[in-house]
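Shown here: the complex without one of its protein chains, the others still in place.
Going in written order, the chains are labelled A and B, and every chain counts its residues from 1.
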Amino acid sequence: MAATITISTDFGLTDGYVAAMKGAILTVNPSAQIVDITHHISPQNTKEAAFILGTVYRYFPTGTIHLIIVDPGVGSRRKAIILRTPIADFIAPDNGILSYVIGDFARNAGRKIPETLQAVAITNMKYWRAPVSRTFHGRDIFAPVAAHLSLGVPLAEFGAPITSINTFPLPVPRLSPKGVLIGEIVHIDSFGNLITDITEQDLPHGTPNFEICGNTIRGLSQAYRESKALLAIIGSSGYLEIALNEGNAAAFLRAQIGSEIRVTVISNNK
Amino acid sequence: MAATITISTDFGLTDGYVAAMKGAILTVNPSAQIVDITHHISPQNTKEAAFILGTVYRYFPTGTIHLIIVDPGVGSRRKAIILRTPIADFIAPDNGILSYVIGDFARNAGRKIPETLQAVAITNMKYWRAPVSRTFHGRDIFAPVAAHLSLGVPLAEFGAPITSINTFPLPVPRLSPKGVLIGEIVHIDSFGNLITDITEQDLPHGTPNFEICGNTIRGLSQAYRESKALLAIIGSSGYLEIALNEGNAAAFLRAQIGSEIRVTVISNNK
Partner (left out) sequence: MAATITISTDFGLTDGYVAAMKGAILTVNPSAQIVDITHHISPQNTKEAAFILGTVYRYFPTGTIHLIIVDPGVGSRRKAIILRTPIADFIAPDNGILSYVIGDFARNAGRKIPETLQAVAITNMKYWRAPVSRTFHGRDIFAPVAAHLSLGVPLAEFGAPITSINTFPLPVPRLSPKGVLIGEIVHIDSFGNLITDITEQDLPHGTPNFEICGNTIRGLSQAYRESKALLAIIGSSGYLEIALNEGNAAAFLRAQIGSEIRVTVISNNK
């Protein structure tokens, strides 16, 4: 079956690790349509992987299987899990990497898996590659499980149901006592655009004023090209972004993951 | 249908942007054969994208659809276009990125689309993803349009015909009054090879002598291995290249895009 399987890792593309996973998938399902999401997650950075996955998965065909292998606990007792949602399946170590996905289906779900979803702990070795190496479950467990799942093997075949998984608290902007909306930078993309945790719905009514790293931006732009200076814009994933047209906002502002952004409303008499 | 769709961008592979485009394509046409050309175009460098596309597209199957998303004007009034040629379709913002393609079908065509080709401005929202973000038409307009085109939707369905597009003048070598052929470096590849705008046909009869960045090279080589020093060779796209066998010519010569190369003929009595 021509099911789509995506792969996200922190393996880089210099070695053959990603290719070995693809080989393991194709050995089980030669017709799988394999798509790379990214292999350049910073080593062991599960939060970065969680964010990128969260911005991408909904653009794939319904039923896509997403493999996410950022796995500092490989070989330890951390669980390997499959999470089934109405739009996609996710196969990953149980280390918080699915926090944004869980958050999309139930705000403040915490560790509890929302009732509309299903999950299992992967324990049935029948669907693994043998022998299983100590350091590369991506190739020996996750990849073949994804391939068997893509062939229609029922979820329950892979292991027993679970009702909770590890998640981390998603960053959300807060309102100060004085009415200032305070968010933070959660991702910096390769253009240097600063992606915040503030959505369009979070923004106050009126013309917003943004303060970040000692700079001020007045109003929202509708296109990068509208300004040659810093600009604020609602980015492609629905989050407020700070960008520098034809430049690198992160470098210009010396901004980092976690840098604060403050939003107020410009009063009419200004 | 197993049509081939290529993607070229300046997105890098660190984020999920390229993957989101692939997801958007596969959502419309799950059987599309997607091939990356490169995602490492320098940010907003439409000329670099145009050159690389120009050296590659003719090696794909007839009917391949090439998506090229280097789009500094996203969200502004720049057009989105489809260009149909007898060998491939091209989908891109109208920012000069198809200059080499146009040049291949009509030398000095300028902005006018040669009569053997067809083009439309993409305006029919029926084939777009909704909602369309302000910053990522690659995912929301170009990718789904490519996928629908790959399914056989007629060109005229996507928008009205256009007869001209934006192009930039292609670099061409010139002959000085004293008969010196003067070209320039138009691309530096990842080996440090310097690719010029001079073709084999442009070279004078006789044994050529090349001057570049204060160095002299006598004669054309037939293989990189022929010399341990600098060498001149006709490269794989038909352009004269300056290379350093097992070394990096660009670093050795401190050459840059635009650096001049001068060609004369070695006289017989030398």
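By our rule, a contact is a pair of C-beta atoms (placed from the backbone, for glycine too) under 8 Å apart; a residue touches a chain by one contact, two chains touch by 3 or more.
If you're wondering where the values come from, they're calculated on a predicted model, not measured in any experiment.
K.L.:
In the full complex, which of B:S76, B:S176, B:Q222 or B:Q256 touches the chain missing from this view?
P.N.:
B:Q222
K.L.:
Pick from B:K22, B:H39 or B:R129: which residue touches the chain that isn't shown?
P.N.:
Checking each option in B:K22, B:H39 or B:R129, the one touching the absent chain turns out to be B:H39.
K.L.:
Footprint of the hidden chain on chain B, which residues?
P.N.:
2, 4, 6, 13, 33, 35-40, 52-53, 55-57, 59-61, 64, 189-191, 222-226, 233-236, 241, 245-246
K.L.:
State which residues belonging to chain A touch the missing partner chain.
P.N.:
Within chain A, the residues that touch the unshown chain are 11-17, 19-20, 22-24, 26-27, 30-31, 34, 43-44, 72-76, 133-136, 139-140.
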